[in-house]
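All protein chains of the complex are present and in place, except for one that has been dropped.
So, chain A:
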Amino acid sequence: MTPDPSPDAPRPSPAEALAAFEAPARAALARAGALGIVAALLWPVQAYAVAASVHLWAVGTWNPVPGLWLVALFVTAGAARALLEARAGGIAHRAAEALMAAERERLIAAEAARVDRGTNSAAFAALLTQKLPLMVPYLVRYRPAFLRATVVPLTLVALTLPVSWAVALVLLVAIPLIPLFQALVGIAARDASAKQMDEIADLNGLLSERLSALPDLHLLDAGGRALSGFAVRAEALRRRTMAVLRVAFLSSTVLEFFSALGVALVAVYVGFNMLDWIGFGDWGQALTLAQGIFVLMLAPEVFQPLREVSAAWHDKATAEAVARDLAEVHADPGPRALGAGARAAPLPGPATLRVSGASVLRGAEKVPLPDMALSPGQAVALTGSSGTGKSSALLAIAGLVPVAAGRIEVAGRVLDDATADAWRARLAWVPQRVHVPDATLAEALDPRGTGADPAEALAAARAGAVVAGLPEGLATRLGENGAGVSGGEARRLMLARALLARPDVVLADEPTADLDAATAAAVRAALRRLAEGGALVIVATHDPVLVREMDRIVPMPGAARAA
């Protein structure tokens, strides 16, 4: 469990959020960066081998013995560089992975208990499986590149200094120019890249929404319109994105232009200096060919780390956006369900229920609950027109939403975090919106894993025929929203699940909706039997027949908008 941050704490900026997020991995990333720096500094060794070889060629004294040794030096240094870079990447990846795993666990914990539906399930899934992984490129690419950029360019410039102060000066002047231009263009690019991300997410959101509406669009003969509408929207997105990219790519082009210009300047200077056309910049003697080749080979590598940072710039902007999203999720944990939702020994004592002066929040709306004192064996109907909070009342009684005021007592104890799991161990639940988990029907019917034979419960809920009609009977996976069975069938299965649990308390939300008259009658009889067997049965319903068959009617006080 994560500690709740104070709700009044100021929201951190995206950069701050990112810094906080990556803090645990900082040491490992620094190590990866250091290895990368060592790898980059092997380049001068290779440059030396090439310069020396070319010198031997030019003076006409190349022989296999010193010549091939230089080749061996070149190849060995290259191999070492490749190995070190791979090693550095591995360290960075592992650090990033650990960070991701920890954050995933935190997110899962935060969302599992949250009950205000502040995030929908799809948004949560997207955060977990799509947005969070976007942090990886930043950690693995940008961070080490940034470290390299702070050390490597200056070190290489220092290596050119003994050869020619003019070359060092040219490079030294070019280095700060690059971040300067980068910053100028980059600011525009960052906003742009964040926008582009949102747009692509939008396009995918639109795609999945349209796909899910496709059967309806087909029935409304709107399939063709939806296609062209989609194409128009995608085209608009492309235009907007391209406008953004034209600016964004300028930043890397500026970099490339300057690094190319820097290299070209060095090459021309070296050539002119060797010919003694430019007399300044050396240490009293014109550059030799070997020196010329050496500085020429170092020049592009001075800019390389800066270019890598630039290429990963987008990763940083993306990571900041994700860090901000994560910080927002954690900043407002929202109302939480009572208890942990773990298995617990049932709360002892008779299953009584007392609600006094209680109300719950539904968004900003305050929903007052009716006062009631109920005892085992009673069958109670909560009534009221749509929107008066019947379902909210059932949720509160099950400890699935906390009360905003007043109290609920169950089996003689206050319903709170300490008692909720134990209270729920005595409950059965027939939800209005059926969610069939990704499991076999047998598992779905017996969520507590008691191993009880469901035949009797299925018969009582008139669901035996439903199971018999499924391809694999109880071993069938029904999938999302009970696809494969009709609404009425799914509801009968949920009732069978409740009966199988042999509960002391049954909470049922519109248990007869979607059912034909005969089945509805059977469901009513099953609920009555449960009450006669000593269970406390509470139904939220506007089915007048069901209401009539209950012992008590508790009308909802009616919703009042919170000020």
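By definition in this document, contacts are C-beta pairs under 8 Å (C-beta built on N, C-alpha and C of every residue); 3 or more make two chains touch, one makes a residue touch a chain; residues count from 1.
Note that contacts and distances are computed from a predicted model.
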{"item": "Protein that the absent chain corresponds to, by UniProt name, given \"Thiol reductant ABC exporter subunit CydC\", \"NADH-quinone oxidoreductase subunit N\", \"Beta-ketoacyl-[acyl-carrier-protein] synthase family protein\" or \"Urea ABC transporter permease subunit UrtC\"", "value": "\"Thiol reductant ABC exporter subunit CydC\""}
{"item": "Residue among A:21, A:48 or A:74 touching the omitted chain", "value": "A:74"}
{"item": "Among A:156, A:515 or A:554, the residue in touch with the chain that has been omitted", "value": "A:515"}
{"item": "Touch with the omitted chain, as defined above, among A:38, A:267 or A:459", "value": "A:267"}
{"item": "Which residue of A:22, A:111 or A:282 touches the chain not shown here", "value": "A:111"}
